[in-house]
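With one protein chain removed, the remaining protein chains of the complex are shown where they sit.
Each chain gets a letter, A, B and C, in the order it is written, and its residues are counted from 1.
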């Protein structure tokens, strides 16, 4: 079986990806979605190599030195630094969903509040939004978007098991929330991952606002 | 009977309109009213030609290539591209209300939340706002603004029928919401359409906030 | 009896005041407090002359031509244009409170929502805020700030009568809200009026947020 690995373009260079990641990160930082230097961002360079931000760097002003290469097991490539613990969750998405070209992890107030409000249910179902059509594979506002909300853990292996279990049940997996933490969203390239992230944050914001209004 | 067709100025050029549309679109994108590249914008060039944004383009940085010409039946003029499905709704407004010089379609969180919250009633009545005077034909805060909220559909012909039915009942038609989707607002030129859109979003935001406050 | 008329500085020029008003207006427009070109701003040039914005101009980009001179009865000085209807309310403040050097009238969502929420009571009392010390004459958070909320009217003379009646009762008059409309705030110069406006909007925002929280 041949798998079609996504890559951001046939001959994407690390310089080009780093520039695109920096631009996306600066945009997300401006929105306040990377408070206290949180969040991390990655993009697949080719089937074997993933560029990922080093943890703790200033997301508003990424420099080439803030981005390192790793493989899809989150092992550093040609770099003496270790990827951040959360890099394992990025790597998992590239393995489970080979069409993925970019993974974005952010913490907006909306994402964090939604992740806690819906943690009891274990998921949030977004229904009736035209903007769901911004999500790959959705062609009508009549399609729902089901996002799992996983329990947070400092042990990444535990979160990985939640993701694997959800995926093994053939549940849709377009993005996920971690309770009290934030969101992971992705797409076949950086622009698509940004579009997914923006649309999901928008629908979560609407969902929370609607709940504040008396019937 | 002679009808006075609006046009943005006696000899507006396509270049001039494209520039004005780009500037309006960039302003609306900065406000977050075009999430995930949603929304589209049009302006009447002359009685026979309407300039409209191509769907899916980046609203923050429109280029001349993102704007195409169509007639008032939403048929492409001198362009091999097809206008987006929603172009039909723009064309309908230019036909129904010949004074219209520009139509703006956006999705702010406020617009989307209001469109769902008031969808059961089928309309939202804005009463007691000084800012209603920003809407053409309103000269006192004692005048109400009644906005219909139509059911969403992926079939534009269905939405067109809702608009036609509302208009056929001689109900006021200054802008409309589509449930779970967003707003269409217009005016005799781009600046007026922007003023209408901004004033309506403001009044909807107030209306929602007031409902969150205990009596 | 000699009255100490405020003026923005001993030999303020109309050019200087126009520049300061433009800068304040651009700041307020950026905050979204002048939706749909609403709001107007004035500053006293000397005991006999007040510079005021012409109604309907773009508050984000005032030009010298957007500012005209009037006397404290809101009669145009050396200008064939008529001041806007609301100019009478500005003039009234300069007459009632001769220390006033600048009057700012804006419509933020917070101001408009507060003006409606508290219109039944006819006032809003801001208590327990450190920021009250930003208001002239307040030196402790233990001092309250009482803001009247007047009924809106398209007849400015009616609003003037409400203001006169409040003032005649020797009630404090630091700023006032008009229901469904917005706020008038002032100070002995433009910077002080801006500080008052910003502090009051902040305290109103807190007051509304506190009411949304369950006890």
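The definition used in the following text is that a contact is a pair of C-beta atoms (placed from the backbone, for glycine too) under 8 Å apart; a residue touches a chain by one contact, two chains touch by 3 or more.
Keep in mind that this is a model prediction, so the values were computed, not measured.
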**Report entry** Partner chains on view for the chain not depicted
**Finding:** A, C
Query - Residue among C:33, C:94, C:129 or C:186 touching the omitted chain - result: C:129
Query raised in the report: Which residue from A:44, A:107 or A:174 sits in contact with the chain not drawn here?
Result: A:107
Report summary line: Out of C:20, C:72, C:86 or C:198, the sole contact with the unshown chain comes from C:198
Query raised in the report: Please identify, in ascending order, the residues of chain A that touch the omitted chain?
Result: 35-38, 107, 109, 112-113, 116-117, 152, 154, 178-182, 208, 211-212
Requested in this report: List the residues of chain C that touch the chain left out of this view.
Outcome: 128-131, 134, 139-142, 195-196, 198-199, 202, 205-206, 209-210, 212-214
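In this text, only the chains that are shown with their structure count from here on.
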**Report entry** Those chains which touch chain C and also touch chain B
**Finding:** none
Query raised in the report: If chain A and chain B share one sequence, what is the angle of the rotation that overlays their CA atoms, in steps of 5 degrees?
Result: 90
Query - Centre-to-centre distance between chain B and chain A (centres being mean Cα positions), rounded to whole Å - result: 33
Query - Cα-centroid distance, chain A relative to chain C, in whole angstrom - result: 47
Report summary line: Multi-chain contacts in chain A, i.e. residues touching at least two other chains, fall at 212
